[in-house]
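Left out: one protein chain. Kept in place: all the others.
And then subunit A:
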Amino acid sequence: MPLAPGTSHTSDFAGRSWSEAWTEGRDTPEAGSRWKRGLGVGSMQGDSGAFLREITHALLRSPGDCIPPSMVAPPSPPPPPPDPQFVLRGARSAVHALHFCGGAQGQGHPLLLSGSLHGLVHIWSLQTRRVLATLDGHAGKCVTWLQTLPPGPQLLSQGRDLRVHVWDLAEGRNAIVDSVCLESVGFCRGSVLACGPQRWMLAMPGKGGDEVQILEMPSKTSVCSLKPEAEARPGMPMCLQLWQLVTVAIRIPVLIPVPVLIPVPNPVLIPNPTPEPVLADSSPLPLLLAGYEDGSVALWDVSARKVCSRVACHEEPVMGLDFDSQKARGVSGSAEKALAVWSLDEQRALQVHGTHQLTNPGVADVRIRPDHRLLATAGWDHRIRVFHWRTMKPLAVLAFHSAAVHCLAFATDGLLAAGSGDQRISVWSLYPRM
């Protein structure tokens, strides 16, 4: 299918999106006009009407009732909830995966990729707000995860047809260059970690229902399979996140060597500060956070193939998690009415920090903004909730969608996209970065 905007037959939907978004979030002026109250009947007879009005009002209360004291209005009412910046329509089925992509080579404009229930991947231009291309590679099965890879415009897409495809999108191509077979049919999304200029690590749900498989790409060689201990019985993995801890081993001659773990924000960019006196494996330590069906979150040491720590965060399956390696703090959402915030201490032990109660149960996805200041959650109750990540103070409840919100994505510039079962993708600009 050609990529040129405007020629695609899907663009007529996208073209309307802006104006519809503009009117959709609001009441029409007629409906919103103020309602005037008053019992004034034509000609009230002087002052004596006032006390009769009192009588009538007193009567309208039942004798046992008291009028509750009126709420004291806060000095300045909070601003009304914001509207989406724009809305993308045309996915034609529920949106289950979203991913922002820095933009094609040479073009400065970022792209948004969305995966739909019916197996299509749409590539949206955020400039024209139209579909640039549609990729159909999952045989009509739901696309659950999208991820671009750093070298060149390569795209990973995971579908429920038990495939993970690698797409080459460079120079207008849209061809599958490689694919990996999955062994689990769940909704668990994969995770990637770049290990080198042309190597990356891919974590996917593995066979047996409770395993996580680690592959090295692009060679597709299996690194290992992480199988929980038999007695732990955590159930299926529900969400995965690979990340990496740079181990800086400082060898001090006199003292006993103690490896000190320092979380580094961007491990790839930081060269190993001590190139010569190193421990046996000085390479960054790949770690995997996995949320399980029984509501626990486990931290795996991938190279040692063992669980470092596991903590029960929820009563219900964990539906999504995100981790802030800068603060060594993460958050997870589940099918229940609470978010759990947990942290990782220096002994790589997970601890639950606290929970935050929500109004309605069910969190499909949680995302921390790349600047680590905001947290967004996708709710089954059709609402997106935004929190201040450091304090977990609720900041906004975005009630735009009319079906469960399935996925969220933050762009590097702070733009938030949410995909929902109502086939729409809403794009929000909240608290723009200063």
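The definition used in the following text is that a residue touches a chain if its C-beta (ideal position, glycine included) is under 8 Å from a C-beta of that chain, and two chains touch if they have at least 3 such contacts; residues count from 1.
Please note the rule applied: contacts and distances are computed from a predicted model.
Colleague: The hidden chain: which UniProt name fits, "GNB1L protein", "[Histone H3]-lysine(27) N-trimethyltransferase", "EXOS5 protein" or "Telomere length regulation protein TEL2 homolog"?
Modeller: Answer from the UniProt record of the missing subunit chain: "Telomere length regulation protein TEL2 homolog".
Colleague: Consider the whole complex, including the chain that is not shown, and state which of A:C195, A:V307 or A:V397 touches that chain.
Modeller: A:V397
Colleague: Consider the whole complex, including the chain that is not shown, and state which of A:D210, A:D322 or A:D381 touches that chain.
Modeller: With A:D210, A:D322 or A:D381 as choices, the missing chain is touched by A:D381.
Colleague: Among A:Q198, A:T359 or A:T412, which one touches the chain that has been omitted from the display?
Modeller: Considering all chains, including the one not shown, the answer is A:T359.
Colleague: Considering the whole complex, not just the chains shown, which residues of subunit A touch the missing one?
Modeller: 24-27, 29, 32-33, 35-36, 38-43, 45-46, 48-49, 51-52, 55-56, 59-60, 62-64, 66, 77-83, 327, 329, 341, 353-356, 359-360, 373, 381-383, 385, 387-388, 390-402, 431, 434
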